[in-house]
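All protein chains but one are shown at their positions in the complex.
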Amino acid sequence: MCPGSFDPVTNGHVDAISRAAALYDELVVAVLVNPGKAGLFDVAERMALIGEAVSGLANVTVDSFDGLLVDWCRSHDVPVIVKGLRAVGDFEYELQMAQMNRELAGIETVFLPTAPHVGHLSSSLVKQIARFDGDVSGLVPPRVNDRLVQITGGRP
Amino acid sequence: MCPGSFDPVTNGHVDAISRAAALYDELVVAVLVNPGKAGLFDVAERMALIGEAVSGLANVTVDSFDGLLVDWCRSHDVPVIVKGLRAVGDFEYELQMAQMNRELAGIETVFLPTAPHVGHLSSSLVKQIARFDGDVSGLVPPRVNDRLVQITGGRP
Amino acid sequence: MCPGSFDPVTNGHVDAISRAAALYDELVVAVLVNPGKAGLFDVAERMALIGEAVSGLANVTVDSFDGLLVDWCRSHDVPVIVKGLRAVGDFEYELQMAQMNRELAGIETVFLPTAPHVGHLSSSLVKQIARFDGDVSGLVPPRVNDRLVQITGGRP
Amino acid sequence: MCPGSFDPVTNGHVDAISRAAALYDELVVAVLVNPGKAGLFDVAERMALIGEAVSGLANVTVDSFDGLLVDWCRSHDVPVIVKGLRAVGDFEYELQMAQMNRELAGIETVFLPTAPHVGHLSSSLVKQIARFDGDVSGLVPPRVNDRLVQITGGRP
Amino acid sequence: MCPGSFDPVTNGHVDAISRAAALYDELVVAVLVNPGKAGLFDVAERMALIGEAVSGLANVTVDSFDGLLVDWCRSHDVPVIVKGLRAVGDFEYELQMAQMNRELAGIETVFLPTAPHVGHLSSSLVKQIARFDGDVSGLVPPRVNDRLVQITGGRP
Partner (left out) sequence: MCPGSFDPVTNGHVDAISRAAALYDELVVAVLVNPGKAGLFDVAERMALIGEAVSGLANVTVDSFDGLLVDWCRSHDVPVIVKGLRAVGDFEYELQMAQMNRELAGIETVFLPTAPHVGHLSSSLVKQIARFDGDVSGLVPPRVNDRLVQITGGRP
């Protein structure tokens, strides 16, 4: 399973999901529901946008979770978490989470390095650019771009 | 002296305090009072929980401070600050603070690397797990676990 | 051009601006207007404080911008962004921004390493010290120090 | 497949191999033959020591390779490389290698974070300690310890 | 000026040189002569291979230097060193060198982040792949590839 906020999904996420899907029989992309933090997109739309972006991948399903990631994994019999790693700065925090998840529940985490040409992408950077009418059509799937243009009233 | 937020104290803190206490004649563990940021536990309870966790260490006392750390050190004639270091990411920020504290007041900071088996612990991670009824009994002192279970209404 | 929040300008900024000014025919120091985040100083005062601190540098002007940095660069025909780099932690985020700015608009970013004796300075650290009546007169230009003492009612 | 020098295998390697073996149907541990760099143990003995240490894992085999790792993967129909990651410093080099291996041959690399209690282990550190008659019995499998004691004439 | 070993020049170097050439009126690419360390290519051939790869850039010349980089800069009236930065690991060493060069001779260093799609390239990685008959035609200029194939007797 591949967890994240995906607010919204970017081409970096799609690259990581596609490559993870090629390595496992089945992959669940799971959107984290964070009641304390409203996103730009609600969870249902985030899931729909992911689903559309990965519709070509037959072994990928989209879900959401709240509570502890490891509880979700245990209740869904998911043995391993797959995470994309963009940068050294991400790595240390992710390592901490991975060690905690193994200690709490015996769930392993494996890391998949992002492709270099999408390594600089992040959802928050994409939203920041879109907010000022910057062109993000090369950074996100087409449908996400359409929605960002609608929301920000930006250039078509 | 060994400063921190300790909201709440974890086994990682206890490990660092125990080891620092073995290196110095006297050690003051000082809880930072941050008026702008309410914690899960108030300062008095944080101090009580630390006190209970380190009650076996005769040369350790618990205190609190607000204002500048170096002002507290000067007024208490404390010549050196001891900080546990968990990770590379911590190091750079702590180095910046240490250089500033030396420049402002001539107070030195020494760093004690955390034991590897508690290196992935942090108060915020512990609270996040407890909030979702995760089991943190192996991560914090027994009394802290009891209080977290009470507060979150979690599993006993 | 040399962008930043400059809330307020520190001796670290002045060092970086001075050195950048020696490398380019013309340098614009541009204060980022962030509508969502009120600073300690308003944008006009930040600009005035920078202007006073770099008044000895004939080829430096001070401006402000909102929106995307690359849009400002394009509309002002500025071919290159200059940023000071204090630490490894800064570097990774700045690298991400630089790659994005090149991709969005073909604007290059060059990094100038800070002088070691000011590498531990940051605006937020300075404000934190001033808030508790710490002495920051060695960390910021004289006029910034005067204003911080006024605002915080601190020691003269 | 899980490549490395393994000169000699440590408890850190055994931990990583055991956990990787639980995640994949089949795992090949492959010793890199480096003609330009003689190790303390020859390749045959390194393989034997690994084999003995992981003899309880039914789906793990031990092999060796020279030449390019990706050539070996292609000729053995191995779709993915698994590497243990101990530290931030390792990560950046490994990321570089992973991106290169994907570009050269479409072979993915996934990273498995090491368990914290063995994160500080490395073959070279173990050899350095053994050379000065230090006790490494807690750091390596029993048979590796025996051989190191024989070679260095150290304490039994 | 843009210093380096360039043994041999890679597409990553060419990207950095091209972009630096667009930022300065004149750029000298200077090959470091290291008497203590024979490269795969001699200095004359390294210079020729660079010259051919950047022949389309009118304001770039190729030179070599031994001794201290700052002495070369002083004797050639070069005010600034430009270096490509690939990774966080490079940054810290380069920062150290930059601070030393400024202290020794008042020469500034600016850093240009590498393009993400060539960030994983290095001369030593390229040579290692070529040595085992790996295909590096996508990683280096055509003439460098030809010479590597000749030297290693590799696949055409």
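Every chain is named by a letter (A, B, C, D and E) in the order it is written, and numbering of its residues begins at 1.
As a convention for this text, contacts are C-beta pairs under 8 Å (C-beta built on N, C-alpha and C of every residue); 3 or more make two chains touch, one makes a residue touch a chain.
Remember, it's a predicted structure, so these values are computed and weren't measured experimentally.
Across the whole complex, the hidden chain's contacts among the shown chains comprise B, C, D, E. Screening E:V70, E:V118 or E:L139 against the full complex identifies E:V70 as the residue touching the chain left out. Of the listed residues D:G51, D:G67 or D:G134, the one in contact with the hidden chain in the full complex is D:G134. Taking the whole complex into account, subunit B touches the unshown chain at residues 19, 22-23, 79-80, 82, 85, 88, 91-92, 95, 98-99, 102, 108-113, 115-116. Residues touching the missing chain, restricted to subunit C, are 87-88, 116-117, 119-120 (touch as defined at the top).
Seen from subunit E, the chain kept out of the figure touches residues 67-68, 70-71, 89, 92-93, 95-97, 99-100, 103-104.
The working rule: only the chains that are shown with their structure count from here on.
Among the pairs C-E and A-E, the greater number of C-beta contacts is found at C-E. Remark: subunit A and subunit C have CA centroids separated by 33 Å (rounded to whole angstrom).
Computed centre separation for the pair subunit A/subunit E is 37 angstrom, with centres defined by C-alpha atoms. Those residues of subunit E in touch with two or more other chains are numbered 87-88, 116, 119-120.
Looking at which chains touch one another, you get A-B, A-C, A-D, A-E, B-C, B-D, C-E, D-E.
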